[in-house]
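After the structure tokens below, expect a handful of questions from me.
All protein chains but one are shown in place.
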Amino acid sequence: MDDIAHSLAMIVGEAYFSNQPEEAYFYARDPGLMPPHKPDYVVVPKSVEEIQEIARLASREKIPLVPMGAGLALTGLTIPLKGGIVMDMKRMNRILKVNEKARHVIVEGGTSQGLLKAYLEKNYPRLRHSMPDSPATATIAANVMIHGQGRLTQQYGFNSDMISGLEVVLASGEVCKIGSCSMSPDWFSKGAPMPDLTGLFLGWFGATGIITKVAVKLYPKKKMRDVEIFITDREDLVPDMVYELTHTEMVEDINIFAQPKPMIFKDNHHIAIFITGDTDEELEFKRKMTWYSLDRFIKSKDGGFMGVPPVMKPTLLEMPQRSVSRFADVKKGGGFEYSGPIIMVEKYPECAHKIVELAEKYDLGYSGMARIIGRSHAMMYGFAFTFNRADPDMMDRTRKALHEVSEFALEAGGVFWKATVDEQKMAMEKMDPNTLGIMKMIKENLDPNGIMNPGNWEVI
Amino acid sequence: MYELKFDENLCKTCPTGDCLVKCQYLDVEKKTAVEEMVKIGQGEDSFVLQDCVTCYACEEYCKRGNHPFYLITERREEKGILTSPRAITKQWINIGEPQGKYRLGDVKERVLSFGFMPEFLQWVKGKLFEDVMPSYIFGQEFFCNVVYIHFANTSIIKERLPKVVDNFRKLGVKEVIFVHDECYGAFAHLAPAYGIEVPFKSVHYFEYLYNRLKELKDFIKPLNIRAAYQRPCSSRLSSDQHHFVADIMELIGVDLIERKYQGENALCCGGIYAMAFGYDLAHDVQKRNIDDMVEHGAQYCIFNCPACQSSIGAEVAKRGIKPIHLIHLCKMAIGEM
Partner (left out) sequence: MKYADIVHRCFRCGYCKFTSDYTDFNCPTYRKFRFETYSPGGRMWLIRAWLNGEIKNSDRFQEILFSCATCANCVEHCVFTFSEDLVNIFISAREEMVNDGIIPPPVRDYLKNININGNPYKEPASERGKWAEGTLVETYKDQEYLFYIGCVGSYDERGKKIARAVGNLLVKAGLSIGILGDKENCDGNEVRTLGEAGLFQFLAEKNIALFRDLGVKKIITLDPHAFNTFKKDYPALDGEFEVYHYTQILAPLIQSGKIPLKGLNDKITYHDPCYLGRHNGEYNAPRKILKAIPGIELVEMDRSRENAFCCGGGGGNFFTDILGGGEDSPSRIRVREALDTGAGIIAVACPQCAKMLDDAVKIEQLDDRLKVMDVAEIVTNCLL
């Protein structure tokens, strides 16, 4: 074993250190389509102190350090582009503290969405957090890191807007508290009314620091939930429909999907509208208001509420929706990837055309899936393609299609979400140079040796 | 091409104008009724084409053998007057598209047809159907397609139904027992109205159950319950079969309550109304209907159509009335549930 290997093994314990070909193979890739690159070492730390030591070692030896949650971002963000250490965070998955009345929870940096959900269900049935539809192993910290979106995003914004504090280990090994917790025992605000420093870390993909704790805001969990689906063949009217729905302020979440299969979904755009209530009356009232809000489209015959088959409801209501993952095996090939730009809702029709155009051009199975962010402030439009992992040609076509999506998104005024390295470059080229300048300052100061998830957000 | 047989002269001499006079959704007296039907027959515009909510009932109200509702549907389609949002219509048309995923049991000359309702396969287990099972057919290939009259789209019916008839023909069946009410209406009522020849005998599952229960009479334990019956829209296409509900209830000891919305005056489940016209009409109809069941002391609500059941079953249950399909009720009576 070389010295670095030895030191790492000492830090995390032999059992949680590997420089074996098996881990190198696995951690060199993610389920998406980016080319693999092997790490030299993989570690699975258990404590903040271990991470501090690893960071110090990496800084001293100038070797890359790449934090990884579940590796499910799909866009290659956990692939160690320059080798070095991949740090699997998932052994740090304790739920440290719930403040019920102040509605927040502090979790460790590798805690999964699923674990928190189960914990709250058991111990705090009146509280919930904003679950994304990524598989349940996906981690909370990583999702915040990439500005993910979840069930409560239509109401409260990005999942990263719904945090109230961070603890971060810097490249230097120092531990840094961000938010009210920097001067108070309580984690109730991520910044305000002080300078909000979360921006130094969030959206950086670990290139400025490693989240070891995150306080996530919790929200009232109503006793009942239901879903209605409004369907339309007029994609040009979808933004207006969303505008009306968000005006009601009564909807939990709004997802829109359009896909050619199964037959029940062919030809239409489906606006899935989730509502909640503590009583039948509350739920019914909200249902009525959402129906009323779209009445003019029903009158003009431009859209209507479909009868959601009873078997479909549980699939839509579960959190996370396992069915989203199942899309990967539509072609019996275990693969899917989506490019999900954050873009204005008014661009829905263009996005909807684009995905069909690309699916035809590259002969791919597709699903367009959008999630509304805020009261129609923006949306994530997911251009999702399913591919067969054993069919290199199909994988290549999918890559090309996704590349065209990136170009389209930029053109349409969108911003890349969980940008691939290529997209990061495209973004930095297009970005206001002064903005880029600030990014450069931040990166150089927080990561002077360029060891933190290098290759990502490298401002040149 | 198949054409609707409609005789305007019958309307011109109609002494009642029952079709529209009895309509629960339009407020029309005899003179207007007759005038409007004649106008519609001649291809002129009429408010009826705008306001009809597609309850099917005038097919029953007209006692002179004409087809007012089919006519309304034909004209709407010709004029491009939509009943439902286009997306809803498309969705339904897509769902009914044959996919080669039909299922055949051990098909004999006498066969059960589930149309396109997979749940029936589970429901027909047991003594009631052992006479015919496992002779059954299921799938889009055997789907009657009549539902599209709700969507003012008869051309899809005219295109698909003859093929469906052909699929039956190819199986060489002689007698088809339809477990779905609407399918029976399709083959026994709509097909003849359009001159589509049906090469087998259509039997409504009501009639089948009635006869079967008589055979099984030793197994019957009277249920001694009070029940309301939810009559589906499709039943208007086979009003001659409607009496079997009361007959069956008598056999199995169910007290079929007298209520306001029964027989000719029955109310639709509202499922289609919700999709086509939005919240208010559907909820008004549903509320009146269920209130009526409650007021008259129903303990059970008997369904004939599974779609009605999924549209108001839960709401009925919330009001303390047990929703149950007629088949299950019969099973209960012979101790199978």
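As written, the chains take the letters A and B, and residue 1 is the first residue of each chain.
What we mean here is this: a residue touches a chain if its C-beta (ideal position, glycine included) is under 8 Å from a C-beta of that chain, and two chains touch if they have at least 3 such contacts.
Only a predicted model underlies this, so the values are computations on that prediction, with no experimental measurement involved.
Under the touch definition stated at the start, the shown chains contacted by the missing one in the entire complex are A.
Within the set A:A328, A:I372 or A:L402, the residue that contacts the chain not displayed is A:A328.
Residue in contact with the omitted chain (choice from A:L96, A:A118 or A:M224): A:A118.
One of A:M10, A:M224, A:L317 or A:A390 touches the chain omitted from the figure, and that residue is A:A390. Among A:L33, A:V66, A:A136 or A:M306, the one in contact with the hidden chain is A:A136.
Contact residues of chain A toward the unshown chain are 15-16, 18, 20-23, 25-27, 31, 42, 44, 70-72, 88, 90-91, 112-115, 117-118, 121-122, 135-137, 322, 325-326, 328-329, 332-336, 388-390.
By definition in this document, only the chains that are shown with their structure count from here on.
Spacing of chain A relative to chain B, judged by their CA centroids, is 48 angstrom.
Contacts from chain B toward chain A in the complex involve residues 82, 84-88, 90-91, 94-95, 97, 99, 271, 274-279, 283, 310-311, 318. Residues of chain A that touch chain B in their complex: 231-233, 263-264, 266-269, 280, 287-288, 291-292, 295, 297-299, 301-307, 309-310.
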